[in-house]
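Starting off with a structure, shown below.
With one protein chain removed, the remaining protein chains of the complex are shown where they sit.
Up next, chain A:
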Amino acid sequence: MSASSSSITSAVPSQPFGTSADSIIAIADTSFRYAHDDAGVAAVNPTVANPVSGNVASPTDRALTHVDLAVRPGETVMLCGQSGCGKTTITRLINGLIPNFFHGPLTGTQVVCGLGGDGDTSGDATAGARDANVAAPVPIESLVPLVGSVFQNPKTQYFNADTTSELAFPCENVGMPSAAIRERVDETAQRFGIRHLLGRSVFKLSGGEKQRLAVASATMLRPRIIVMDEPTSNLDAAAMRDLHDMVAELKRAGVTVVIAEHRLAWCADLIDRYVRFENGAVAGEYTAAEFAELGAEQLELWGLRALDLAPYRAALRAKVGVTGGAPDVAEMAGRMSAGCPRSARGLNDGLPSERGTSQPSVIAAVNAETETASDMPVTSPIGPVIDSASRHPSAASVLANPSVQQTEHQSPNGAAIIATHDLVVGYRRAFRREVADLALYGGDIIGLMGRNGAGKSTLVRTLCGLQKPLAGRVLLHGRSVRPAALTRAGFLVMQDVNYQLFADSAREELLLGLGDADDVIRRPIDLAAVPDTETAGSGIAGAQSAEAARMPYLHPATLGEQADRVLDALDLLPFADRHPMSLSGGQKQRLAIASAIMCGKELIVLDEPTSGLDRAHMMQVGALLRRLADDGKAVLVVTHDEELAALWCDRIIDMDGSPSLTKETI
C-alpha cells in the first residue's frame, strides 16, 4: 500500500476491500496502466488544445496506483486534480470502458452496482500485478443500464444526427418497445427542460446545448450512476449554469453523480465530497465543508482551479471598462502576487536582467515561476526547479525584444495593429452583429468574452480576414485593408489545433511555406517580426518597404536557424524532429504559435486555449500569452475561462455587453 492512498482528512472511512454493502461504487486497491500510449492520455483530452504534456512521453506510467474509492448511493462526488492525475481513469473504471475498451493490466477490486470485482481481492499488489484480470471483467453491456456517461467533448459524443434519435438511442439498444421509448424521450425532455431541442440536427446545436443533450441522453435508461468526465471544458457560463441545474435535478432524484473536473466552481454547491488525486493516487478526501475551508491558496498550491470565482469576476468587471493601452502596472503586480502567493523572488534571481527591464519585476518573476511550476505537468505545482531557468535566457533572447523599451506596451496613442471602425460582422442571412469599435495594440493581451453565439468567433474570423465584414472597416496599422492582408497579418490558434499542423516534423512545420521549395515564398517583410531581427516590433508597417529593400529573400539555411531559435524560445527544440501529431496538446499549441511567429504575424488570436486545462497549465498558457505580447504582438484570447482572463488579460472585450460597454476609446 502506498502511503498516499490513505486519505489525509478522510470524510468517509475507507471501505474494506471488496465488501462494501452500502457502497454503490467500491474501488479498492486498484492499479491500472494503459497498454497503448495513445489510449491513455491522448484520449483524455483528444480534441481540445491542451491535454497533459507529460504522460504521452511515458505511456508505461501507471495511471492509477492502489486507489481506494467508495461512493455511497445518492452521493455527488467530485474528482479533482491536475491533468493526468487519474481522475478520468476512475470514470472509465466506473462505466466499464476499462477494461473493455481501454486495455492494460488492472489489479484490485472494482464493484459497480454490485457487479464484478471479486477476482483478485487479495489486495496484495505484487501478486495482483502478476495475474491481472484473472476474473472475467464485467462486460460493458451489463453496465449500460446502470451507468450513464457524459464525456468532455460535446462534438464527438453523440452518435445520431438528430436530437430525438440521440435520446432514443440507448433505449433502442436495450430493446425497449417504441411506444415506451417515445414516452421516455418526452418525459426526459420535460424533466430537463430541453423540449425545444427535440427534432433538431445535432450539428446545429451550440456546445452547451449539445452537452445538455448528452446529459439527458445519459439518463435515458434511468441509470443509478452518472459519471461525467470534464463536462464543462468547452462551455460558457450560461451553459454551465444549465448543466448545474441538470446535476441538481439528478441529485434530487437520488442518482449517484461522479464528476471528474478541472473547473470546480460551477457545481460547488452540489458536491457532497471531493476526492483529490495526485499522480494516480488518492491524495485526500474532503467533505464540501472541509474543502471550502481550505482556501484559495491551498487549491492553487495543488494546481486546482478556484472554488469561488467571485474575485476573478470582480477583476474581470474592472477590466471590461479599461480603455486601450498600457495596463496598470502596479495594480497588476499586486494582483499577480496575490494570485500566486508563493515567493517568486528566488526564481527571479536566475533570470537574466534584461527580462526585467521593461516589465514589472513581479510579473516577470511570476511568469518565470509559473513556467517552472507548469512545465512539469504531472508533478506537484511546487515541483522541482527544472531547467526553465536555463531555458529562459534563450527564450528571452529570442522572444523578448532587445529594444523593448520602445516597443513594449505601446502607448494608447501609438498606432494600433488592428482597429475596427463601425464593423458589422456576420453571415449574409444567418447572423449579423455590430461590433463596437476596438483597437488592438502590440503588447496587449485582450480577452474576448461572451456567451456562445455572441459573435466572438465571427468577429475573430473577420479580424483574421477569413471572412468579409458585412459593413464597416478593419484597419491594419491605420489603413483600411482587404481581408487577404488581414490573413497575412493575423493568425488564429484554433481550439482544435490538430487542423493547423501539416508538416512531417516540428522544424518543417515552421519552414512550411517559407522555403524556396514552395511557390508561396514569404516576402521578407513577414520575417521582419521574427524577434531576432533588430527592427522587430517597432512600427512594422511603417518600415515595411524599407525592410523589404534591406532584406532580400532569406537563404534556407538562415531560415532553418531562425526556425530553431523560435522553437527554442517556445521550449520545442528537443522535439524539432518529432512528428507534430506525436506531440502533446500543449506542445501542438505552442508549435502552432511558433509557426505564426515564424510567419511574422502581428496579431495572434487564440480560441479557447485553456479549455480542459488545470490551473498549472492554464498559468503556463497565460505566461506564454504574456511573452507573445511582450514581443510586441497583439494577443487576442477568445475564452470562457474567467481565471485566465482575470489573471492574464490586460483588457476584456465583453461581447454580451451593450455596445457602450464594449466601446473602446481609441
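As a working rule, contacts are C-beta pairs under 8 Å (C-beta built on N, C-alpha and C of every residue); 3 or more make two chains touch, one makes a residue touch a chain; residues count from 1.
Definition applied: contacts and distances are computed from a predicted model.
**Q** Which listed name, "ABC-type lipoprotein export system, ATPase component", "Sulfurtransferase", "Cell division protein FtsL" or "Energy-coupling factor transporter transmembrane protein EcfT", is the one UniProt assigns to the chain that has been left out?
**A** Matching "ABC-type lipoprotein export system, ATPase component", "Sulfurtransferase", "Cell division protein FtsL" or "Energy-coupling factor transporter transmembrane protein EcfT" to the record, the invisible chain is "Energy-coupling factor transporter transmembrane protein EcfT".
**Q** Looking at A:Ile140, A:Ala454 or A:Ala576, which residue reaches the missing chain?
**A** Touching the chain that is not displayed is residue A:Ile140.
**Q** Among A:Pro170, A:Gly284 or A:Gly426, exactly one should touch the missing chain; which is it?
**A** That would be A:Pro170, which touches the missing chain.
**Q** Decide which residue listed in A:Ser206, A:Thr487 or A:Ser505 touches the omitted chain of the complex.
**A** Here the residue in touch with the unshown chain is A:Thr487.
**Q** Given the contact definition stated above, which residue among A:Ile181, A:Leu197, A:Met449 or A:Ala634 touches the chain not shown here?
**A** Hidden-chain contact among the options goes to A:Ile181.
**Q** Go through chain A and note every residue touching the omitted chain.
**A** Touching the chain left out of view, chain A contributes residues 42-43, 46-47, 95-97, 100-101, 140-141, 144-145, 147-149, 151, 153, 155-162, 164-165, 168-178, 181-182, 185, 203, 217, 221, 461, 464, 466, 487-488, 490-492, 494, 496, 498-502, 512-513, 518-520, 522, 581, 595-596, 599.
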